[in-house]
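Pasting in a structure now, in structure tokens, and then I'll have a few things to ask.
With one protein chain removed, the remaining protein chains of the complex are shown where they sit.
Going in written order, the chains are labelled A, B and C, and every chain counts its residues from 1.
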Amino acid sequence: MTFASVSAVTVMLLVVGAFLMLILNINHFADELEADVEIRVFVDREAEASDQDDLGDDISSLTAVEAVDYIPREEGLDTFIDGMGDEAEYFENLREENPLNDVFVVQASEPQQTEQVAEEIDRMDMVDNTEYGQQVFEQLFAATDFVRVVGLILILGLLFTAVFLIANTIKLTIIARKKEIQIMKLVGATNAFIRWPFFIEGLLLGVLGSLLPIVLLTYGYQRFYDAVSGAAQLEFFTFLPPESLLWQTALLLVSVGAVVGVWGSLMSVRKFLKT
Amino acid sequence: MTFASVSAVTVMLLVVGAFLMLILNINHFADELEADVEIRVFVDREAEASDQDDLGDDISSLTAVEAVDYIPREEGLDTFIDGMGDEAEYFENLREENPLNDVFVVQASEPQQTEQVAEEIDRMDMVDNTEYGQQVFEQLFAATDFVRVVGLILILGLLFTAVFLIANTIKLTIIARKKEIQIMKLVGATNAFIRWPFFIEGLLLGVLGSLLPIVLLTYGYQRFYDAVSGAAQLEFFTFLPPESLLWQTALLLVSVGAVVGVWGSLMSVRKFLKT
Amino acid sequence: MIQMHDVWKMYPNGVSAVNGISIHIKQGEFVYIVGASGAGKSTFIKMIYREEQPTQGDIMVGNWNLATMKESQIPLLRRSIGVVFQDFKLLPSMTVFENIAFAMEVLEAGKSTIRRSVMDVLDIVRLKNKARFLPHELSGGEQQRVSIARAIVNNPSVVICDEPTGNLDPETSWEIMHLLEEINDRGTTILMATHNKDIVNTMRKRVIAIDNGRISRDDVRGGYRYES
Partner (left out) sequence: MIQMHDVWKMYPNGVSAVNGISIHIKQGEFVYIVGASGAGKSTFIKMIYREEQPTQGDIMVGNWNLATMKESQIPLLRRSIGVVFQDFKLLPSMTVFENIAFAMEVLEAGKSTIRRSVMDVLDIVRLKNKARFLPHELSGGEQQRVSIARAIVNNPSVVICDEPTGNLDPETSWEIMHLLEEINDRGTTILMATHNKDIVNTMRKRVIAIDNGRISRDDVRGGYRYES
């Protein structure tokens, strides 16, 4: 009976924990993707050096701007021609009359502010135009926000499920004790006297039930992380480092286990104390 | 008691169903991303028209190749210059001596075969070099494969969890009946006679427990899908159309519910039949 | 009908409840089992319908050898024996009617036969008006009478009663006793563990006295005395 409850708590918290880690990592990927979003500001070719300095200052002074980088058009052309690879020689003649603009590379403090910053900069003097991959990145924001919301809903749903299932399990084990509780009452036990052991049991049940998930998840995630950071092929993603993530998860699981255990236990015993 | 079991089944299948849909969609996104992977084959500038034809035939004849597209270098240059936008004029003089190659755009039947196909083509005559975004796409494959494996593990884990929790719940309800079963046996009931009602109950429990999840998920996904396909902002992703997905999910949930209900019921009663 | 040969029973906790009982009860006999509280009467009885198995010794009931019979035949054995349990053993979720009917459904009796027979026995134990009550809505004596009704409803060839009058007033007890005597007259073997001195001394039958798991006395027309 007690084994049944503890194992139900264990399995449920395992799922919650695993899912929490998944969601936190998805969130982390989304953050990383967003951090790469930058605005390229093409400076008017007529601009003098002083104009360019002014523009750079103006951009830096925007509150929503985190970092500004300057790429002179000569450097831009070098990069462009280098990028052409074998065909580079055919483009060498572009150096005679460099067709490119000087460029400021701007990063907004919040990825979501990118569009607004780009519009502000667009309105400044000496700006030819700005580019920040409107299409793709708008969609990317929508996607990551979507993942966040879905993740949050899922994790709340799972927590609710866990609470429900655990309370359910405890209730069932206590229905079996209905008769015992009635006898105790007939022998003169107060409600508090009867409730106390159930409180302890619920607490123990929740905490015990959270131990195995914590151990398994800690071990599992650590191994997974080591394996993944060893394999170069996954550089595209980076995963959250185990330390902080595992502490968070462990704390959450113990608390959820304890709260749910105690709550479920007391809730279910309450019904039988009214006689 | 019966309510407790049915609701446990309901909640669990709801989670399994929701999760299944999520995984199927993630899988679908991954498929879509992968489908975009193409190989650009740069043809040697010395190649004659007949050489090019031969090469095209050779490529098409590879079993792992799905589609081949030919882009003459003039067309390639047009596209390039058009892509330059305002600066296009500075590149017009490239037309005098087109620095580009003719290109075959090749799509492998299986995205995973891209690398191998590219290598084979690379070894052919008159091929200057091939390009298919080795870096990014290798990582992308790793990522989508990773999502698939994680998804599969998670859904198996959840199903296992569901089976375990439901069996657990049923067992608890049956422990409460232990005495009844013993009395029935003492009055001369055979095991089959006792088992029959539990079989029916388990079946009912599982099927009833799967109804609400099916209704909720069908309704929820339909609404979600309508909302999403209405909103232009999510064009970046496409979701699986409800029809087939929902049938699959519904069937899976009913089956899982029924199997688990019957199995859990019979398993738990079995223990008490040995006397 | 019922034969035991050097039967011993030790419970898993080490208590030796029956210590070498040999006995022969013929078809149609009426036997009282008497003895102090804890002497081993219930254990003796439980071994007959195989709720407990002896640690040693042979038991024959009808044509069944309880030691060698197949697991699947136990229900058949039990259907041929009507038992009034000391703790009644009523199914708490079934009404009085259903409790008794259940013992007949097990035999795959027809619905109308069941209905008739159940109402007949309920009439005999004077509980016809409580047919739709649940066990917990009955007094102790009423529960005991339901248990008695269930034991006799199938006209079994043996009726075993474990203190069937423990919760009954003398008047009702005598009614039950007359009923058992009547059934006995029709050829049914009756085994009855009891503490009721009055009954044993008045309605003279074979008395087997058990003391500390051993038979201390076996009188064809004995009185209530179990001290050796």
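A few notes on this one:
Convention: contacts are C-beta pairs under 8 Å (C-beta built on N, C-alpha and C of every residue); 3 or more make two chains touch, one makes a residue touch a chain.
Quick caveat, the model's predicted, so the values are computed rather than measured.
Taking the complete complex into account, the chain left out of view touches A, C. Interface note for the absent chain: among C:Gly28, C:Gly62 or C:Gly166, the touching residue is C:Gly166. Listed residues C:Gly35, C:Pro75 or C:Pro156: the one in touch with the omitted chain is C:Gly35.
Those residues of subunit C that touch the chain absent from the view are 11, 13, 15, 34-39, 41-42, 86-87, 133, 137-142, 144-145, 162-163, 166-173, 195, 197-198, 224, 226. Listed by residue number, the positions of subunit A touching the unshown chain are 180, 183-190, 193.
Everything that follows uses one rule, which is that only the chains that are shown with their structure count from here on.
The chain occupying the central position, as judged from C-alpha centroids, is B. Farthest chain from subunit B, judged by C-alpha centroids: C.
Subunit A and subunit B have Cα centroids separated by 22 Å. Measuring from the averaged C-alpha position of subunit A to that of subunit C gives a distance of 70 Å. A straight line joining the Cα centres of subunit B and subunit C is 65 Å long. Residue numbers of subunit B whose C-beta contacts span two or more other chains: none are found.
Chain contacts: subunit C has no residue touching two or more partner chains.
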